[in-house]
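All protein chains of the complex are present and in place, except for one that has been dropped.
Let's turn to chain A:
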Amino acid sequence: GIPIRTTLDNSTTVQYAGLLHQLTMKARSTVRDIDPQNDLTFLRIRSKKHEIMIAPDKEYLLIVIQNPCE
C-alpha cells in the first residue's frame, strides 16, 4: 500500500502500510474461504503494547494504532 496521509514518521508508516496490507488481504481471503458469501469488514490486532485497527475498502485502507490506557 502507498501511504497518503500519516501522523507517524515516514519509515514507520511505510513499514506498517506494507505489512498490514498483506495481512489484510490474507485475513480477507481467510474469511471468504470459510464462507464465500462473507467478507472482511474490520480487523483488529491486539499486542502487548497497543492495538492496531484496520478498516478496509476496495481502494483504501485506514490504519489506526491505539495505546489503550488501563
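The criterion applied here is as follows: a contact is a pair of C-beta atoms (placed from the backbone, for glycine too) under 8 Å apart; a residue touches a chain by one contact, two chains touch by 3 or more; residues count from 1.
What we mean here is this: contacts and distances are computed from a predicted model.
One chain of the complex is hidden; its UniProt record names it "WD repeat-containing protein 34", one of "WD repeat-containing protein 34", "Immediate early response 5", "Phospholipid-transporting ATPase" or "Zinc finger protein 207". Chain A meets the missing chain through residues 1-10, 13, 16-17, 21, 42, 44, 46, 48-49, 51, 53, 55, 57, 59-70.
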